[in-house]
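One protein chain omitted, others in place.
Let's turn to subunit A:
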Amino acid sequence: MIQVRNLTKSYKYKKILSEATLNIEGIYGLIGPNGAGKTTLMRILAGLVSVNEGEILVESDKFQSKDLKSVRNNIGYLPQDFNMYPKATVFECLEHIAILKGLKDRKERRNRIEQVLEQVNLLEATKQKVHKLSGGMRKRLGIAQVFLTDPGILIIDEPTAGLDIFERIRFRNLLREISKDKTIIIFSHIVEDVEFLCTKLGIIKEGKVLAEGTPSEIAQTSSGLVWEIQAHPDHLPEIFKQYTVIDIKQQDYNLLDIRILSEQKPNKATPLKPTLIDGYLSIINGWGIEKDEPIKI
């Protein structure tokens, strides 16, 4: 359990984070639009950036603004693009990072590398050069380098960005597998990813935490706001102007099923069961919530 309390971060007189408070546990997903402050919060949690105010409590230990070193030791961090040492082989890359991370004993180090490669299913690629790996394999290599020191907390930025559908599923399954004994924090703007992976979510916008809860609880915040209407394709521009359109399905050549988000019931609309993306959009749009109060679910 990681408790983030009233984190505030300003940079050049601009507030990037404003009193952000989160209770992180299990596989936690933090989602928000671009410029919401996700990257800054992620770097703070990874111990890469200091904060102006607030504190982070990991289990029972308290880490405050400038005490970064102690936070770092138990945290593994995988940025969006893992593209290090492209000319080296997978083994050489991991060995170099292991040395940098302080694994000095050669035998112990090599055993550990083999263990983590097996864990992420990359043993067959040991001698392959990093630049020849597919996007998914590079992600797994990224996870492998994190596991070298077996951290208790894993921070992953955009876990499936740039991956094809098979690699995406494989990587998601890997994260599910390793989440048994670790706290995993996922930062993403792909709602489907966090829906599949996360047991708890936080939604952030303009540096403020707007809501926190399980995916189904977040989805429920848009209860009564999700509708389906049927319309001719020619009416689409008008509908786009009036409503937030979430999804369009072609029913037949002249008819569309349009899923929309609206506070008012549109004419001839039928109510739908809300999904996470509906909840996310309604929270981001500020519907059904008090402006300055995060939703406590």
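Heads up, the rule we're going with is that a contact is a pair of C-beta atoms (placed from the backbone, for glycine too) under 8 Å apart; a residue touches a chain by one contact, two chains touch by 3 or more; residues count from 1.
Going forward, contacts and distances are computed from a predicted model.
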item: Name under which UniProt lists the unshown chain, selected from "ABC-2 type transport system permease protein", "Bifunctional protein PyrR", "Nuclease SbcCD subunit D" or "Ribonucleoside-diphosphate reductase"; value: "ABC-2 type transport system permease protein"
item: Listed residues A:Val49, A:Ala161 or A:Leu272, member touching the removed chain; value: A:Val49
item: Hidden partner chain, touching residue among A:His96, A:Arg172 or A:His189; value: A:His96
item: Residues from subunit A at the interface with the omitted partner, ascending; value: 11, 16, 39-40, 43, 46-50, 72, 77-88, 92, 96-97, 99-102, 145
